[in-house]
Each structure stands twice: as structure tokens, then as C-alpha cells.
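Notes follow the structure.
Shown here: the complex without one of its protein chains, the others still in place.
Chain lettering (A, B and C) follows the sequence in which the chains are written, and residue indices restart at 1 in each chain.
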Amino acid sequence: MTRAESKRSAPPPGADVDFVQLLTPDGERVTHPDYSVDFDADELRGLYRDLVTVRKLDAEATALQRQGELGIWASLLGQEAAQVGSGRALRPQDMAFPTYREHGVLYCRGIDPIMPLGLFRGVDQGGWDPIANKFGIYTIVIGAQTLHATGYAMGINKDGKVGTDEGEAVIAYFGDGATSQGDVNESFIFASVYNAPVVFFCQNNQYAISEPLQRQTRVPLYQRASGFGFPGVRVDGNDVLASYAVTRAALDNARHGQGPTLIEAYTYRMGAHTTSDDPTRYRVASEVEEWQAKDPIARVRKLLEREGLADDEFFASVDADARTEAVKLRERVLALPDPDPTEMFANVYPNGSHEIDAQREQFAAYHASFAHEGGH
Amino acid sequence: MTRAESKRSAPPPGADVDFVQLLTPDGERVTHPDYSVDFDADELRGLYRDLVTVRKLDAEATALQRQGELGIWASLLGQEAAQVGSGRALRPQDMAFPTYREHGVLYCRGIDPIMPLGLFRGVDQGGWDPIANKFGIYTIVIGAQTLHATGYAMGINKDGKVGTDEGEAVIAYFGDGATSQGDVNESFIFASVYNAPVVFFCQNNQYAISEPLQRQTRVPLYQRASGFGFPGVRVDGNDVLASYAVTRAALDNARHGQGPTLIEAYTYRMGAHTTSDDPTRYRVASEVEEWQAKDPIARVRKLLEREGLADDEFFASVDADARTEAVKLRERVLALPDPDPTEMFANVYPNGSHEIDAQREQFAAYHASFAHEGGH
Amino acid sequence: MADTLTIGKALNLGLRRAMEDDPKVVLMGEDIGKLGGVFRITDGLQKDFGEDRVIDTPLAESGIVGTAIGLALRGYRPVVEIQFDGFVYPAYDQIVCQVAKMHFRSRGKVSLPIVIRIPFGGGIGAVEHHSESPEAYFAHTAGLKVVACSNPSDAYWMIQQAIASDDPIVFFEPKRRYWEKGPVDTDSAPFALHESVVTRPGSDVTVLAYGPMVRTALDAATAAEEDGRSLEVIDLRTLSPLDMVPVYESVRRTGRAIVVHEAPGNLGLGAELAARITEECFYSLEAPVLRVTGYDTPYPAARLEEEYLPDLDRVLDGVDRSFGW
Partner (left out) sequence: MADTLTIGKALNLGLRRAMEDDPKVVLMGEDIGKLGGVFRITDGLQKDFGEDRVIDTPLAESGIVGTAIGLALRGYRPVVEIQFDGFVYPAYDQIVCQVAKMHFRSRGKVSLPIVIRIPFGGGIGAVEHHSESPEAYFAHTAGLKVVACSNPSDAYWMIQQAIASDDPIVFFEPKRRYWEKGPVDTDSAPFALHESVVTRPGSDVTVLAYGPMVRTALDAATAAEEDGRSLEVIDLRTLSPLDMVPVYESVRRTGRAIVVHEAPGNLGLGAELAARITEECFYSLEAPVLRVTGYDTPYPAARLEEEYLPDLDRVLDGVDRSFGW
């Protein structure tokens, strides 16, 4: 490849061309040569319900943070389709490794949405069983989980659990910013070399906190894959149908022994990076408005309306149910007990440690001394 | 790109097709649409002299190690053309960041070949001035230097030293194994994002110690670049003319502001990884023999002979001169003084440290106590 | 000129002044440009000095430090911001093997005048990896110098001194104290960079602290005064090399020493200080040097951090224990 060719073949990283789309922002279905979905009306309504629910729960969490009930919250606003589409594409036997933002995927796995809230409230650091839930603990260190996903997938190969419809696959979530980390690139290498059944699902929401995509790459991210020897595909991440179709195909390829795929879900972070962030410092309102027009939920609603698959009553009931779920979530968050202080000495080591035991005892004795003195 | 396409477009990583070649193993010149060289007879003879000399000096170092005069030696045997070609392609203002094997590049920079031998003898850890020599200190931690090269190149941009023929460029050397390190991939990202004038020169000698290329990649390494947004090119690393042409073009592109290039010099490590290694444990003799036929020096000799540019007397004198240089090198290695023990307390900090000073004094006092006692 | 500034603002002004003084000073890090960093320490600097000197980098800490090395070799003086303490580890190899050793390996031919700024410590109610105290990892590394500031005046001056120094320096900032105010004389630096300082004189026991724990130690000293105990508080300021002169002088007088830090006790700075003090002041000590530190557990969830972190009461308890000997 000469330089001129290379330049030509490289659209700017931020252009939303070149992606798989099955549902336009106007709610029109379009076809794609390689990908399609085959949802009946119930399933389409189900996806709509998922989208509305995860958005509502997310908004509730944001509200809880504003009211001081959570320490911080990382909102998925705008990324619902990428998460619901890919989350629903997972089969029960599949394993997911999330970042800290995959509340929608978690919901689609059938996991109680309260599960990650302890972490954001500050009462624990996740604390769930990643294996029982087939959903890893939220990972804050950028990119680290992509290697865990790859190793887990290498284990699937070792277990011989590939090659059939019952084969297992892994999905590793990460952001556009994460693609710059050594770990993510190393995970591409290990996955490729061992032909591991792992799908790398990059939600390109255009920002890593304040840094726009251009600080991480000058070519589209999905193109990264081919240099590592596996396919990359860009999907309209605000299109739940395309996100589903592309992820399903990649996971099924993986479970059948065809190795890894990189999916770049082209989307947009509509809110702040987290509740601690102030995006007005680094991006203009007009950009956000532009993306507003591509809203992942509105387009499904338009589809359902256009095709007469749902009526006002349905939409109202979905909203009402989501509200109910949100209220329930709120109540349960408020009821989350603070951990017992000695909890911090628990689970440092599977086999324990006499040093930690001694420190726990000192700690208890120290606190008992206050009780004795009647406060200090 | 669909999976099928991706598979098709991916020749196995080890195929020596697809590369830029200007001189065949039989010493025939061939043309390439994008690359050519314009050497006169003197220059061609000069390249031959370089190749023979660096091989001879290398063999001398190996012998010195066998005789216990060096602690270890990392031989460049087989990689002379990649090193002489790229080394001669550097312009005086360019900066090189080597691994631990770039003795041939060092030689072509006009640096005294004794310079790195202190490191291998164990009397220092390099100890040269990378800036004055425009040649970085040998780096043993795999891949680390590629980031240094990229940062240095970012500095060239900041200094405005790009865009003309006098522009500066950087070359970063690394091996096939190194391409798996996070650092190398991060250096691709920084170089691409900042359009840094750096050429990534990967000597794919087919092995990382015992591990064949297949443990690092399943597609050719030069393809890695395009996913990062810059061109990659594979060159016959046993062809000094092609190595020169491709490197010169990439460096000149860089100095003119066109950003990074990845060059994969396809070659073979004819010897052991280092003198501590035993390659018979992991590779077969027939493979080595196959590569013997592609020897980088023999083909230049054939060219010179075929085109009548050199006679037996020339070849004999080159050999004799190389031998003389080797003997001189040996003598100087043997004369390399052991460092004074207090040297280890020197240069820990540019501004010094009272702690180190105190330890140096204790050390001196401790040793003085033996002198006093008359030995212990 | 004397101003009242927060630590955060003092750092910001110190960086600004360093950039004005030397055009080779460049800042690198994640989100340090338009955003001004997540703690706003670089607020306004990109606007005034341009993208070429205040560089928003790709999200890759090894890349940041590794390219900073290259820039330093090219004659620049990079000041790297690590966004939070817990995110420095991807850069650990470049820091420990390259930054720390380059001067030594080159036999003094080149220096790497790099400053690595790390907001450190807990107490801000954050999620995991945002409240770590990794200073011992760096202080144990030969070839690095390590400092920690605790107040606005030191923040303002030490950052400038660190940038002006040719040594590679890991610069710890007391994250949870960023908003605390204090006087800053912007005309002249009160102390040298690698100097420990008696911040509050006292006669009964020496309390050694650095970074965020200096305030805690001072509060404890005030509280102890009411109980009739006089605590001498030393702000270490330099963690490597340690400046033991004022420490020994103090402990010889008081006969007792307490080291306070947030990092886990096991192999924390307190261990080294205890070992050195004991060796040097063996016959002066009335009690062993005691340590009041974080526990040897991972940093716990935010709702437990008050229990994990040394506070005024735990410092006083340490004092009591020392006197109980």
C-alpha cells in the first residue's frame, strides 16, 4: 500500500459512514447485504421496552446521585441501543466483561439492576459473582478487562466448548478511549494468536471524558482489527437492530470456532462522562443536538408506530412500568445497608492471613475502647 | 469487510511474498513500481564493505564471548542487510533508537564499534551519550524504546524541524516479538495521532528467542500499521538495496511531515538469540539452510561480480580490512578497564543525593577497613 | 506578594509560572486541556499556552510516560499528570526501568527532567482505584526522587522546584486537600525541595507525616495540647531521599516518634522511618517508633474509608500507645 492509497482508504475517524444500519433515525428499516434480523412484533416491542427501561433506570440513578444517595454515576444515556442490542445478542452460555457503564447489558442479561449500585453508592466494590452472573465485575482501570475476557475465551477453547451451536463465546466491552491502552491491543494479539472465541465490543461514544475521538486515532476504530488478523465491523450503535445483528453474528462465529471480531458501535455519550463531569467545558450544545436527532429509542418507536405494531396504550404502559421499576430501584438503593466496618478485613485472601486477622482484632479493640470511654 | 474477505486478504504471517525486493538472492537486480536506488559502483562496493565488516565484527564479538571476554553477545548474523540498508538510509540529522542488536546500524552511523561492548562485557550499561551519537542507549526491555522514539519525534514537530529536506526524522528498531508489547502498539497510536516523524523498523527475524512468529501474529506484521492509520510495508530484509530504498523513502516522508511508517524487514536470525541460547532445542537445521541460500552478503557479491564492479582483489582487501578492524576491536575490548567500584554510586541522580553520598562513604570506609586489616 | 490560595490553585499558578519561565516545559496527560484536568489543576493553561505545550494525550499511561522520555531526550521538560493514583501502574515499567535509570545507564550523559504529578490518597468518597497511596513503590526505586506537598505554599513552590530540577521526580499531591486554603508568598520559596520541616514545634513526641496527613497530624497536635501533651509535627515533604536531619534532632529531644500515612503499613514509609530512627536514636527512644497507617487491605469501599484512614483519634491513640510503653 502506498502512502497515497493509505490516505485515501482512511476516512476521518469520526465520520458515521461505513457502518451497518438496519433502522434509520426516522424509523425506516433498511437492508444490508451481510446482516439482518428476524424479529416478530413481540420481540420488537420487547426491545423497545428494554430501551425505555434501561434509560429510565439510568435516569433514576443519576437522580439518586444528585440527591447524594450515590457517590457517582456513569450514565449510559445515548448508548441504550448498543447495549440492548449487544446484550440481547448474547446467548445464555455467553460471558460478558463490562467496563463501568454497561448497565443496559447487565439488565438484558436478566440481572437485578440493583447489583452494580452498591459500587456507585460506595458500600462495596461490585461484590457480585462474575461467574454465576456470567457478567464480570465492573472494571474501572481502562482496558484491563479485555485481557480477562480473552483469557476466559482461551479457557473455552481449552474446555472444547466451541464448534457447535452450544459453543460458548465471550464479549468484552470497552470505550473508544480504551483502544489506546496497551492492554486492549495485547488482548487483540492473544485473541488472534489463540483464535479465542471473544467479541471485542467497542462503544465509540466519541469521547473519553473530555477528549474527542481524534485524540485516540486518526482512522476509524473498527479498522484496527484487520492488522491483528481478524475482522472489524462498524455498526450504527444507535440502531438496536443492527447492534443485535452484528453482535449475534460475531458471537456465533466465535462460538463456532471462527475466532475474534472487533465491533465498533458508533454512538454518542449524550450526558456527562459521569456525574462528576461538566461536558460544557469541552463540547458544544449543537453537537449534542445533532445526535439527539439520532436517538436510539425514538427510532424504534417510530418503527413500531409506522408498522402499526404498538399503540399509545402500549407506549404508556411501557413508560409506566419503567417508572415503577425505577421507583422500586430507588427504594432498594436507599435501603442498601452500610457495610460493617470489619468488612474491610474480609476477603483480602481466600485462605486468610494472620496479619489481617490481627489488624481486625486491633481495630475491634480500638473501637471498643471508645465505647468504653463513651466517645472520644 | 466480511470474515471471508478478511481471511482471504491474510497470507500466513511467515510467507516471504509480498515484499519489496530490488536484489534477488542470486544477485539479480529487479525493479519495483514504488522503490528504486541509484547507487554508483563506489557506493555499491561501500555497501558490500559495510556488510562484510559488520558481520566480521559481530563474529569477533561472538568469539570474545566464547573466550569469556564478554558476558553475553546478541549477534546480528543474517540481519546485516536490514541493518546496513536502514542504517545508511539515515541522514546525519536523524535519530535512531535501537534494541540490543543494532550493531550494524551503529556502525553505519559512523560510531566506534567499541561503544556497545562495555555493556556486553559488563563494565557499564551502555554509558554513551544518545544525543551526541544520535543513537539511543541499547534497550533491553522489549519495546520500551519505541515510545522514546515517538516522543523524540513529537519534539521534532514541536521544534518545527519538519517539512523540508533538512527536516529531522527518527527510526525506532524492534523485533517481531516486540510487536506484541503494549508499548509498541501505544507508540503506533501516539505517532499516528501526533503525526510524528518516526519510522518503525521491525526486523522480523522469525523468532523471539525460541518462539516462532506464529506465537505473535497470524497475519503479516506490516499489516498492523494500516489499522493505526499509517502505511506499512514489507521489505526483503536480506536485500540491502531494498532495505535502503524503503527506509530512505519512509524517513524522507517523515521529515517532510507525512508522519509515521511501519517497515517490516523480513529476515532471519541465522545464529542463536544470544550466546546464552541453544537454538537446536527449537528449530531444525533445514530451516537455517534454506535461509542460508538467501544470504544478504552473497547476493551483493554476486551483483558486483556479475556487473564487473569488483574483482577478487577488492573482495580480498575487504576481508583483510575487516579482519584488521576485528583484531583492533578485540584488543580494545581486552583493554577495557573494569570500572572503579565507586562508579556504582555515580550518576544515580543528576543533582546527587546525600543518601547515595553517605552510602558511598560507608562503602569506602568498609573497604578501607580491609586494607587496614590486611584482608579478611 | 502574599496571597491566600487553595492547594489546587497554587499548583495551577505554580505550573503557569514554570511554563512562563521556561518555554521547554510542556504538560502532558489525559483531559488536561479544555477540561483543565479532572481536578482543574491545569485550568486555563491550554488556552494560554496552546495545544503544543498542554497536550491532551491518548488514554495510555505507558505511552504518556514513554513519550515524555523521548521529549526529555529532545530537550523538553515534560510534566506528566496521572489522573488518579490508581492509574499510574500501566506506566510503572517506563517509570521504574527507564525514567529512573536513564541517567545512570548513560553514565550521566543525559538527564530526564520529568515530573510525574500524582493526586494521591483517599477521603473523597470515590470508587476503587481513586484513593491509593502508592508512594512507597516509587520511594523504593533508586533513581527516582519522590516528594509530597501538604499546603498551598509548598504546592506553589515545590512544583516549580520540581520542574526546575534535572532529577526525575514523582510529585504527590494531597487530592482531598486540593480545596484547603493557606497563605502563599509568591516572591520567594521558604524551603528547598528536598527538605523536611518542623511544621509545629513540640516537646513530648515527634509526629512524622506528609501530604494529606500533615493536616491530620496538626489537628491531632492541637487536640493533644488540650490534654497537656506537646506534639512536634514534621512535614517530611521529601520521601526519597528522606531528609532525616530534623527528624533525628527532634526524636533525640522527644524520645518518641509516630509515623502517620494513609498507605498500608506493611513496607510503607513508616517502616523505613522506624528502621532509620531506631538505628540513629537507639539510646534516645523511650518507646519504639509507632505507625498509624492504612491497614494491609485493598483500599475499601467509600463508606468504609473513614474507618480505614488514619484520623485525629488514631493519631492520638498512637501517642497514647507510645506513652504507654
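Keep this in mind: contacts are C-beta pairs under 8 Å (C-beta built on N, C-alpha and C of every residue); 3 or more make two chains touch, one makes a residue touch a chain.
Predicted model, so just to flag it, every value in this text is computed and none were measured.
Q: Using the contact definition given at the top, list the shown chains touched by the missing chain.
A: A, B, C
Q: Consider the whole complex, including the chain that is not shown, and state which of B:114, B:141, B:288 or B:309 touches that chain.
A: Of the candidates B:114, B:141, B:288 or B:309, B:141 is in touch with the missing chain.
Q: Quick one: which of A:35, A:48 or A:128 touches the chain that's been left out?
A: A:128
Q: For the full complex, which residue in C:49, C:76, C:104 or C:120 touches the chain that was left out?
A: Spelled out, the listed residue whose C-beta touches the missing chain is C:104.
Q: If the hidden chain were put back, which of C:24, C:291 or C:314 would touch it?
A: In the full complex, the listed residue that touches the missing chain is C:291.
Q: Quickly run down the residues of chain B that touch the omitted chain.
A: Here the touching residues of chain B are 71-72, 100, 118-125, 140-142, 177-178, 180-183, 208-211, 215-216, 276-278, 281-282, 338-339, 341, 343-345, 348, 355-356, 359, 363, 366, 369-370, 376.
Q: Please output the residues of chain A touching the missing chain, sorted low to high.
A: Chain A touches the chain not shown through residues 124-132, 136-137, 141, 144, 146-156, 158-159, 182-183, 186-187, 189-190, 193, 346-351, 353-356.
Q: Mind pulling the chain C residues that touch the left-out chain?
A: 62, 86, 89-90, 92-93, 96-97, 100-101, 104-105, 128-129, 136-137, 139-140, 142-143, 240, 263-264, 266-272, 274-275, 278-279, 282, 287-291, 295-298, 325
Here, only the chains that are shown with their structure count from here on.
Q: Centre-to-centre on C-alpha atoms, which chain is most distant from chain A?
A: Between chain A and every other chain, the largest centroid distance is to B.
Q: Please report how many Å separate the Cα centroid of chain A from that of chain B, as a whole number.
A: Centres of chain A and chain B (C-alpha means) sit 43 Å apart.
Q: When the C-alpha atoms of chain B and chain C are each averaged to a single point, how far apart are the two points in Å?
A: The mean C-alpha positions of chain B and chain C differ by 40 Å.
Q: What is the distance in Å between the mean C-alpha positions of chain A and chain C?
A: Once rounded, the distance between the two centres reads 36 Å.
Q: For chain B, jot down the residues that touch at least 2 other chains.
A: Within chain B, the residues that touch at least two other chains are 182-183, 186, 189, 193.
Q: Would you pick out the residues of chain C that each touch at least 2 other chains?
A: Residue numbers touching two or more other chains: 57-58, 60, 62-63, 90.
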